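Shown here: the complex without one of its protein chains, the others still in place.
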């Protein structure tokens, strides 16, 4: 059966090739897409790209997007509108005979597509596309692209694109055997100016045929780049630390409020974060089904909802359980632990035990290059977000009456009560505020972590460490605590590894608490002692 | 006067029940024919043995929490360390019977290309040394950790949180394969203990009886400790720590002493647990496990010793039943139990029962030194 | 003082009585059906993966009963929940065998759970079918390994990358536990034997549930920009994968630049990830849901109908259970009894069709023959098979690439030994 099918396919292929024998290289190459072999597809891409046929770009782009279909030995392009056109002729094709299948891709084919599109789109009117094309040529180092590259450089006026084109040319020249040494030396120069990891890779891996003076120049340039990269590496690690610190800050800041105000050890805090993440999931599900256009704003929509969901669960908890346990912090700890188990299992029952998919809006993907550092947009967003939450909370606590009450209750519960502040109401609101903040932390964490019932568990110990380290009852302490732990963690990681670094940090915190049992920014005075 | 405490009615009852278990379980398993309704099937013996070990762990937590107000949320760490010490002995007993037939190295070291035994494995082939380590390793950790913590007066929730951090750090450390303790797989595939095959039914019965006897011994030890003036100081620390200090007691020394003793008890519990369940791995260090132990104590009745044993047995039997019958509801039940007990039964089953009893017959109010607990000390 | 102690004693007695009576009640009706134990976690951390396998087993048993059962008797599945707790695995295995008198057990997922139950199966002489890819280095008389050994997954995957993607530099990234450790040891030895230099191999271990991958992904990027084609071989476990892939996508590591081939990421795991940025990353398995064979089509149809969920995915360990169950059924028919000793002897050499168009055979070392498939992640969360072995590959119990085990072979048919040393010609030394 299978043998027969293979035979038939070969026969059809032969037939196709025979019929195309009279045509040009483009028409000759097309049938190779039908053979369902990656090697043939790869070769076909090269041939189509080199053919100069006006349909070449269409074919290759369609291939990339899975819109290049084959059936009964012929190749078709499906337009975005759904119309079919015959790739060989460019004519519309209404009713295909038999089943059409997309041409299959693998990484090898994708690389070929990228390289082909690179040299084909170097002159595209869209600057972004030209930039992409230049990068693709840089990666492929395809000598055949050199003439196109020279032409493009001559025309290019946009500086970033021109730079990219020049580096691409330098990369090709360096690896090209017959390029004159002077050109190669200029190439070394260009790459040294680019001064990043990729340039370093090129300079330190010269082909064996490189002339000695080029090798010497490249060696020197490579040393320079290494020094620069090492310098930036320190900043990069600090950045990782800040972004980890922001995650910790988000997770811990709600806890700082509940722990600081009510001395309530809320072990279910992590589950509030989880509720926030699941709210995000629900919001995205709704948006996907009803308002797909709003997807980019899904996280912004999720923020207030997550605050409300987690916050109201928090108020509910406070009113039904925690309020009966004030003054008994250890009992609160046990009860909230029980609540966390119930919430976890509840979510597991409703949403299932597996991870839920939360998408990343387009504006949060990609990276920003600063010097030799690469800052990913989602991390930037989280850092900015964490600091904004911190600032807003600080303002709320400083300038609203709720904040005033909360601070009063934090400092002296009894006195605040005797001054007519309804402490029980302040407690409920503060607990709701803390939980709500945990909920919006969940929105952010859904972008970098699993959305599963276990989400909160991963953060609870870390958040307690942050709060205890920073000192209770002081938001600044939490900020400093989170950043210190985040940065220390990331500076340790390259040397000690992820696990040992974390263990070392935990031990450091244990020792630290013993030195300063009330944390970095402890409240002093008699009130605390009572 | 102290002997009067030691053998009060509660103690006599606990000891009688334990003695009955030590006699009945082997009898029902070995003497009663399998067809009979009274026969105890083979697989229940190690199960009951496991409960008994966990009861000993609960007892050790009650000693510090119930009587000294120290809430350790990392007691599972001491339990696991004791278990590892025993596990290392059992690993060494495998000898050349491992898959790679290496006379010295355990299998996991062979396939990770270890060439020689790490230094800390030496001596564990000798049982008395291993037994000593079962006590010393948890004891030493408790001593060092406690010395730092109590000296600088880390109390209450702060102490609880850093004990969590301690067991979490240990869990991460033991998960590392580079530790040389088997990583995630831990220590398993034991062959024999003191020359008796671990898997044999008779060995299991003996281990069960031994566990019961150790539990009884542990109970008596705790009773004696809390009945002594030392125990009164502990309760004093629990209820009014700074008052105790102004009376001239070195509170930190008391806490350290009882914390270390309790850690050793937990270590012994772990050591008895491992040969009966056949495996020790880092998940025993999981912070959640240690928190669960606390709830056993709370359910049974904090500060009553007997309550800790009762709570451990009840909750674990419940867990066995739930995970078989209604697996999805186990966490709801456990979580609900935490909330219910803290809200409505702060003194646990024994405490509540004691209240009932006291209300119905005030005359029984004779002096009783280690009092059940009514309110949290902070 | 004594009243609550009385209560306590009563409770103890009641509990004991309840346990005893339930045990005897179950023992009484043991002979009417053939019982099959299912030992998969239905709660706890492993429930994510294992619940599915329980469902597959129930479906297979139901199906067999529709065909008239086995040896004229009905099959009965006994399901227990070891709750992702390793000591509990041993306890429940003991319960299955000595209380429920099952004829064979299908179960376990993690290595540690298998290690935990091994002594029980040896002691009580029963049969375990273990369906998950694992680190190898084991062959037990009472266990049949229907998942892949390292030579049925890891090594072909590396071969593929070296050949098709011209990879010269390797990142071996894994979670720090025994499966990644062993697999990476084997791969390292294998790569070095193929002439890869030590500086072209980077090994990195992370803890379970690792969530901050910034540093490691940056390291991978750096390692990968040394001018040689680089690939990541990932043995990263479970929950750590989502943040790992998210970080890869964010730092712009594309499959065309640095492909990642994973051994623990299947259809179930992908269901929780936005797979669009991951298109082109690879996985090596012995089965994909997307495999286009009539057997697989039929199986998926039955599976979706049985679970009443048209979106339910299938994966590799499920296929392993299908093969293992069918092999056991054939062996029982051949032996004419469910007696474990007879079945263990009868099953070696049994051949059953797998779902990818071939016929798998139980080997004397208690592993099976399987095809190796390399798949690329598609945007819809499925895999596209981009390469597969021409023939089925026989599973090795002991790796040829490890110092300690290269001289060991397992053969339960003629040598009656799981660790026979070909140099000393002795079993177990």
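Read from first to last, the chains carry the letters A, B and C; within each, the first residue is number 1.
Throughout what follows, contacts are C-beta pairs under 8 Å (C-beta built on N, C-alpha and C of every residue); 3 or more make two chains touch, one makes a residue touch a chain.
Criterion: contacts and distances are computed from a predicted model.
Q: Write down which listed name, "Sarcosine oxidase subunit alpha", "Acyl-CoA dehydrogenase", "Urea ABC transporter ATP-binding protein UrtD" or "NADH-quinone oxidoreductase subunit J", is the UniProt protein name of the chain that is not shown.
A: The record names the chain that does not appear here as "Urea ABC transporter ATP-binding protein UrtD".
Q: Based on the whole complex, identify which of B:65, B:145, B:254 or B:273 touches the chain you can't see.
A: B:254
Q: Using the document's definition of touch, tell me which of B:235, B:266 or B:331 contacts the absent chain.
A: Residue touching the absent chain, from the options given: B:235.
Q: Touching the left-out chain: which of B:97, B:191 or B:245?
A: B:245
Q: Residue by residue, what part of chain B touches the chain that was omitted?
A: So the residues of chain B touching the missing chain come out as 1-2, 225, 228-230, 232-233, 235-236, 238-240, 242-251, 253-254, 257, 366-367, 369, 371, 373-374.
What we mean here is this: only the chains that are shown with their structure count from here on.
Q: Which two chains have the greatest number of C-beta pairs in contact?
A: Ranked by contacting C-beta pairs, first place goes to B-C.
Q: Taking CA centroids for every chain, report which one is farthest away from chain B.
A: Chain centre farthest from chain B's centre: A.
Q: Roughly how many whole angstrom separate the Cα centroids of chain A and chain B?
A: 45
Q: Measuring from the mean C-alpha position of chain B to the mean C-alpha position of chain C, what distance in angstrom results?
A: Here chain B and chain C have centroids separated by 34 Å.
Q: Taking each chain's centre as the mean of its CA atoms, how far is chain A from chain C in angstrom?
A: 31
Q: Could you list which residues of chain C touch at least two other chains?
A: Within chain C, residues 176, 205, 207 contact more than one other chain.
Q: Scan chain B for residues touching two or more other chains and write them down.
A: 172, 175-176, 328, 331, in rising order.
Q: What part of chain A is in contact with chain B in the complex they form?
A: Interface residues on the chain A side: 263, 265, 267, 321, 324-325, 327-335, 337-342, 344-346, 348-349, 461, 464-465, 468, 499-500, 502-503, 506-507, 509-511, 513-515, 517.
Q: Provide the residue numbers of chain A that touch chain C in the complex, in ascending order.
A: 38, 104-108, 110-111, 114, 139, 197-198, 200-202, 204-205, 236-237, 240, 243-244, 247, 353-360, 365-367, 374, 376-379, 447-452, 454, 458, 489-490, 493-494, 497-499, 502
Q: Which residues of chain C touch chain A once you look at their complex with the stated criterion?
A: Spelled out, the residues of chain C in touch with chain A are 45, 47-48, 51, 164-165, 176, 205-207, 209-212, 214-216, 218-219, 221-222, 225-228, 239, 242-243, 246-247, 249-252, 255-257, 259, 268-269, 271-274, 277, 280, 282, 376, 384, 386.
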